[in-house]
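Missing here: one protein chain of the complex. Every other protein chain is in place.
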Amino acid sequence: MELLAQAAEGAGGANLAEVVLFWVFSVLAVGAAIAVITLRNIVHGALMLVLNLLAIAGLYLTLESSFLGIVQVLVYAGAIMVLFLFVIMLLGVDNDDLLKETRVATRFAAALGGALLVAALLFAFVGTYTSPSSLCGQGTGVVAGAGEVLCVGLAEAYGPDDRSGVAFLGLRLFTRFVWPFQLAALLLTVATIGAVILARRRDLEPEDLDVGVADPDALPPSDAELLRADADAPGEAGTDVPGEEPARLGASPLAGSDPTERGERPTGHDRPSDADRGEG
Amino acid sequence: MEIGYYYAVSALLFTIGFVGVLLRRNAIVLFMCIELMLNSVNLTLAAAARMWGGPDGQVFVFFVIVVAAAEVVVGLALIVNLFFRRGTLDVDVPQLLRY
Partner (left out) sequence: MILLAAEGSTVTNEVITTTSGVIGIAWLIPIVPLLGFVAVLLLTRSLMDRAAYVAIGASAVAFLLSVGVALQVLGDPATYVRPLPTWIDVGGFTVTYDLYIDQLTAVMLLVVTGVALLVHIYSVGYMEGDPRYERFFAYLNLFLASMLILVLGANLLTLFLGWELVGLSSYLLIGFWFEKPEFASAAKKAFITNRVGDVSFMIAMFLAFATFGTLGFTEMFAQTDTLATTTAFALILLLFGGAAAKSAQIPLYVWLPDAMAGPTPVSALIHAATMVTAGVYLAVRMSPVLIVSVPGMVIIAWIGALTALLAALIAMRQNDIKKVLAYSTVSQLGYMFMAIGVGAFRESIFHLVTHAFFKGLLFLVAGSVIHAMANRTDIWRMGGLRTAMPVTFWTALIGWLAISGVPPFAGFFSKDQILTEAYLHGYGPIWIIGLIVAVLTAFYMSRWFFLIFLGAPRFGDEVLPHESPRSMTVPLIVLAVLSAVGGLLLNPIHDGPFYRTLGPAVGDITDIGYEPFGSLTEPVLIPLAILAAVVGIGVAYLFYVRRDVSMGELAEPIRGPVAELEEHAFYVDAAYESIFVRFGGAVARAFAWFDANVVDGVVRGAGAVAVVIGRSSRGIQTGLVRSYVAAFLAGALAIVAVVLVQVR
């Protein structure tokens, strides 16, 4: 905690604290990340991701961004990952057997791609700014050379009364970035509604299908639906072709247009889906 | 610390996330890898904010987190939907875009 406090002190604080914290959190973050992509148990993977996120929150602290660190813990580690775990539990899939089936070629390709990517990123972006002048907290006296960058630090921007920068961020969010802020709120609302609609299990609630149709019997089934009915239930179609439509509608007062929607569709995870039909 | 170290960590995390996307077929793991990549970028932004002395980078991170939250909500809903429809979380099973 002492180290954390010192790190939060910012550019003027002990550099040793930042170095130590950086290495600790970095190793934690990278290790946890590797665990995320390698562990077969998804729950373990998710927990490792939580660890990774917490480590990053620690890195935010070393970067004089304590507000971000708190938000990271609250939102990511607290809310989002709980959602992940909740979904994993809901679907009851904690073991990822698919990982075993991954082909060697795929693994090789993934490794090669990863190596190339990290090399490219390091060469292209990291090297550019890695110079003594970008070293924060080393005090004055370092002058940026040609093509080098001088690290400024955030103390000046925050001001003397706002060491953590929360006031500064609040001011920014409600002045300059007020419109993005509002849009973010809107986005969250839309996302919530969308998630509700997407995750709804229609097959368990047939009455929901009637929404918007006052008298569903008045709507004749489309040709596609009739064809589908024939394909799905050949015996039925063969027996009462002449009176098919009234019989079918009469037998289903709840008036889903397709008998397979209710009666014949197997419930559970292995039933034929709409998407399968689309592919046919 | 020199800014480059943060960038290096960020690059490593990003690459790990990307490799995870390439390697794994489970939709939830895939999604977690995407979260990894998002976070690595956030780290970059925060580091750059300190270096330039402009805290607007932190505001950006804030918004990324908000968007990520929304994205996770929708994404998980999609995954749930996928699982209900296909009975599996294998992302190689739905191939509607196949020729």
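All chains are identified by letter, namely A and B, in their written order; residue positions are counted from 1 within each chain.
Following the convention adopted for this analysis, a contact is a pair of C-beta atoms (placed from the backbone, for glycine too) under 8 Å apart; a residue touches a chain by one contact, two chains touch by 3 or more.
Keep in mind it's a predicted model, so treat the numbers as computed, not measured.
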| item | value |
| --- | --- |
| Contact with the hidden chain (one of B:A8, B:V21, B:M51 or B:V80) | B:V21 |
| Candidates A:V27, A:L74, A:M89 or A:A120 - the one touching the absent chain | A:A120 |
| Where the unshown chain meets subunit B, residue by residue | 18, 21-22, 25, 30, 91-92, 94-99 |
| Interface with the undisplayed chain - residues on subunit A | 109, 113, 116-117, 120-121, 123-124 |
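The rule we apply is simple: only the chains that are shown with their structure count from here on.
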| item | value |
| --- | --- |
| Mean-CA-position distance for subunit B and subunit A (Å) | 7 |
| In the complex with subunit B, residue positions of subunit A that touch it | 15, 18-19, 22, 26, 29-30, 33-34, 36-37, 42, 45-46, 49, 52-53, 56, 59-60, 62-65, 67-68, 71-72, 75-76, 79-80, 83-84, 87-88, 90-91, 93, 96, 98-99, 101-102, 106-107, 109-111, 113-114, 117-118, 121-122, 125-127, 129-132, 134-137, 149, 151-154, 156-158, 165, 168-169, 172-173, 177, 180, 184, 187-188, 190-192, 194-196, 198-199, 201, 268-271, 273-275, 278-279 |
| Subunit A-facing residues of subunit B, complex | 1-9, 11-20, 22-26, 28-29, 31-33, 35-36, 39, 42-43, 46-47, 49-56, 58-59, 61-63, 65-74, 76-81, 83-90, 94-96 |
